[in-house]
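Data block below; observations after.
Missing here is one protein chain; the remaining ones are kept as they sit in the complex.
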Amino acid sequence: MSDRYDVDRVRADFPVLARTINGYPLTYLDSANTSLKPRPVVDAMSDHYLFHNANVARAMHTLGAEATAGYEGGRAKVAAFIGAATPEEIVFTKNASEALNLAANTLGAGLGVGDEIVITVMEHHSNIVPWQLVAERTGATLRWFDITDDFVLDLDKARAENLINERTKVVSFTFVSNVLGTVNPVNELSAWAHSVGARVVVDASQAVPTLDVGPISDLGADLVAFTGHKMLGPTGVGVLWGRADVLASLPPFLGGGEMIAVVEMTGSTYAEPPYRFEAGTPPIAEVVGLGAACDYLTAVGRSAITAHEADITGYALDGLRALEGIRILGPSATIDGLAVNRGGAVAFTVETADGLDVHPHDVMTMLDSRGVAVRGGHHCARPLHRRLGVTASTRLSPYLYSTRAEVDRLIEALTWTRDFFGGKR
Amino acid sequence: MSDRYDVDRVRADFPVLARTINGYPLTYLDSANTSLKPRPVVDAMSDHYLFHNANVARAMHTLGAEATAGYEGGRAKVAAFIGAATPEEIVFTKNASEALNLAANTLGAGLGVGDEIVITVMEHHSNIVPWQLVAERTGATLRWFDITDDFVLDLDKARAENLINERTKVVSFTFVSNVLGTVNPVNELSAWAHSVGARVVVDASQAVPTLDVGPISDLGADLVAFTGHKMLGPTGVGVLWGRADVLASLPPFLGGGEMIAVVEMTGSTYAEPPYRFEAGTPPIAEVVGLGAACDYLTAVGRSAITAHEADITGYALDGLRALEGIRILGPSATIDGLAVNRGGAVAFTVETADGLDVHPHDVMTMLDSRGVAVRGGHHCARPLHRRLGVTASTRLSPYLYSTRAEVDRLIEALTWTRDFFGGKR
Amino acid sequence: MSVEQLYQDIILDHYKQRHHAGLRDPYDAQVSHVNPSCGDEIMLRVALDGDRVTDVSYEAVGCSISQASTSVMSDLVIGKTVTEGLALAAEFSDMMHSQGEWEPNEDTLEDAVAFIGVAKFPARVKCALLGWSAWKDAVARATAKEES
Partner (left out) sequence: MSVEQLYQDIILDHYKQRHHAGLRDPYDAQVSHVNPSCGDEIMLRVALDGDRVTDVSYEAVGCSISQASTSVMSDLVIGKTVTEGLALAAEFSDMMHSQGEWEPNEDTLEDAVAFIGVAKFPARVKCALLGWSAWKDAVARATAKEES
């Protein structure tokens, strides 16, 4: 860990880290599932609710102006955080899933039989099911990138299959895999898709929390989705960034208050982006909280967080690789103890000395009894697990508050788990 | 005000009420726009975020179990609050607008040319635009109830027009108008719609905060939508209640994590309700907060709140009726100073002695300068305002923390406003 | 910030007696603008003679600020060149976004200086800009038409 990164000071802002679970200190390594929340984020929301709460836009009194300043201020902070050209490029949704459904429904509105949508086999269900629903509704065909044995997208196979072609209308893929940790070549894929005139959607849910993704338009994508709760923010808020001209070209998604220009019983016209896509009372306090989360991450330092995650992830990869019976699902190389070009999510399987697969739920329960929180299951990526030939996996995922000592506790608990199930055979 | 209702004790839980605005005490009469939040609701969310935060369902460790208990516990509280048969009848959305879009999209999935959808002219935009979008997409026809000069639904005209007939597939209407205060005959309308085999959707956003609507199935509706932020709860959470068999019959709406049974690249199957309709990470902390809001309202007493609102509304109606130049848009009768069979939203227009219409925005700004917060505009009900022959109106809306003294301050500020604009003529 | 500073007499006078109101022929472009959050609406026509604004006419519903601002705007731009009018629009917009920290130039903005008080009411800034936005849009369309 870098000497300059003061993880203890960071940890002091997360009171839950002082908890003990079953007599052991809490070891929270489930940040890809959702991150912990620091006090400044929670306090910003409490202050908003207790002293400045009102509805936005439609309330013009003093509290309404304060709430609007909080909400639109949060939009400006998120815009700055990802290097958007203007705050109007930021659409607030309830989570990344809604953002991806918004993308699928609006981009999919004009599709028909013969059109193709391309995703990848490593997607989160939230970037699979919306496209399946759109394909079903419109008659378009859903196709996908496979992966290689090295856990990266199989671009050669895609080329051989002519996966992206003149029928391709949308290409949607994840920036960083929430299972493998793989970082996809966003620029290359975007250019490829654009070369056939397709729109590009990027699921950056697993990227924005730790990578400095801005200026966001440099990715080359048309729409980028991410979620608040994985980046120290509250639940109930997600983001869809869109290039101004792309957003302006999209039809409305959900209908309701705030997204309209003029409503008549016989038909309505719609507001300009981003409001066109924000039906009903928006997640006001949540955006205040997300803005505070952006402030917090910026104050700690974006590159320091990226470096810290590379350190902890590298340390975990080295530790896991040294452990008999562990198979890492994803790139596992390290250089000087640092993870290279991969995210912090590390999924793996556990086998006992006598060849028994220890199921991830059992691993999770065993680890939890020692205070270690990880996730077991398919991590909302069942097709990827099938592709890897496993039903489920266990996943650790650190964040800016994680320490090497916590990884040590994980490794120790994992060894004990493996031997507990093995010994009893 | 009833002697037994201790409004000061209630007010002590809302710290913002101690604020002064422009040197005047805050007089918050904009609760139909969004309610203020009591400390116990805000504290419940802070405690959740700081000490029990995790993702639900998919996290099985201790924090995950606590977060799941908080979330599902919130579902049980909301179910009990509206007298639902089981917690599984409660679907969480991001707001009432999403709940109504969910209803429109799923009920509308099978519609086509020749089918009819019926709404009313007094609907909030959130119960108009989703049906317009569905009608546009499917070719179905959108029709609506008119109102009488007494501000109630014109059932006679509807009968004469054969508004509800064998082609009617969905009837959707508001329980209580957020402008007029009118309470619609839900049972009668539901029975009428069901007699032709149509599904019934009720927008109860303006009803649930003050009326004891349970047992919810007694309304006779199939789906009922409401929103958290108007009933002391946080932003970012809405509710769609549905009869179990109706929910079970509906296709999915948004796709993503949590709403699936089995995902394959070639097609997916979906979870049982309510999960089928909850794509992605749900509003976990928000549901914890909404559960706390239900607890709070229950502790104060549902019937006491209803009675208090009838008292404050009646007092406001009497005060406004006595004021030259004020026209109340909605039922304005009182009996013994109490509002009768109407909600607490009171919309009105202001005219000076010399015949100048004072625009609601000007009224709002003038009132705000005296610390009085009301709403001016079309309150997301533009068609209704057109029907009433006005562009916009000013609306006061009290809640359980409101007092007669606040109404006095409003009336005084309103008198001053009227004369300010009149005097300068 | 008192409402007396906001509702200066100039504003109330224009509100009660709107200059150039009503829709007139001939015109080169007509636009409809709306402030969705509050429901204020305007339909505005502009007539050009080459580079010169010969008429601005409108039908509008809205608050005193939006009505008066449109009235003042029409006084200001009629008879000016498009370039002069756009410069005024920019100057007015800058003033409105100044939060009141601005020394308005009475020589150029004339009656529009009365709106300096509105700049201190963030919720009302949009009201003051509605007519100006519509005018800018109409002029852009009229010019585009001429060029095509």
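Labels A, B and C are assigned to the chains in the order they are written; within every chain, residues are numbered from 1.
The rule we apply is simple: a contact is a pair of C-beta atoms (placed from the backbone, for glycine too) under 8 Å apart; a residue touches a chain by one contact, two chains touch by 3 or more.
Just so you know, these numbers come straight off a predicted model, no measurement behind them.
**Student:** Quick one: jot down which shown chains the absent chain touches.
**Tutor:** A, B
**Student:** Consider the whole complex, including the chain that is not shown, and state which of A:Asp146, A:Asp318 or A:Asp362 touches that chain.
**Tutor:** Touching the chain that is not displayed is residue A:Asp362.
**Student:** Of B:Ala18, B:Ala248 or B:Val262, which sits in contact with the chain we cannot see?
**Tutor:** Missing-chain contact among the listed residues: B:Val262.
**Student:** In the whole complex, what residues of subunit A lie against the chain that is missing from view?
**Tutor:** Contacting residues on subunit A, toward the hidden partner: 22, 356, 359-362, 365-366, 369, 376-378, 382, 385, 391-392, 420-421, 424-425.
**Student:** What is the set of subunit B residues that contact the non-displayed chain in the whole complex?
**Tutor:** 57-58, 60-61, 64-65, 68-69, 258, 260-262, 271, 275
Just so we're on the same page, only the chains that are shown with their structure count from here on.
**Student:** Looking across all chain pairs, point out the one with the most C-beta pairs in contact.
**Tutor:** Highest contact count among chain pairs: A-B.
**Student:** Give, as an integer number of Å, the spacing between the C-alpha centres of subunit C and subunit A.
**Tutor:** From the centre of subunit A to the centre of subunit C is 45 Å.
**Student:** Provide the list of subunit C residues touching at least two other chains, using ranges where the numbers run on.
**Tutor:** 37-38, 41, 123-124
**Student:** Residues touching two or more other chains, restricted to subunit A: which are they?
**Tutor:** Answer for subunit A, listing residues that touch two or more other chains: 58, 60-61, 64, 258, 260, 262.
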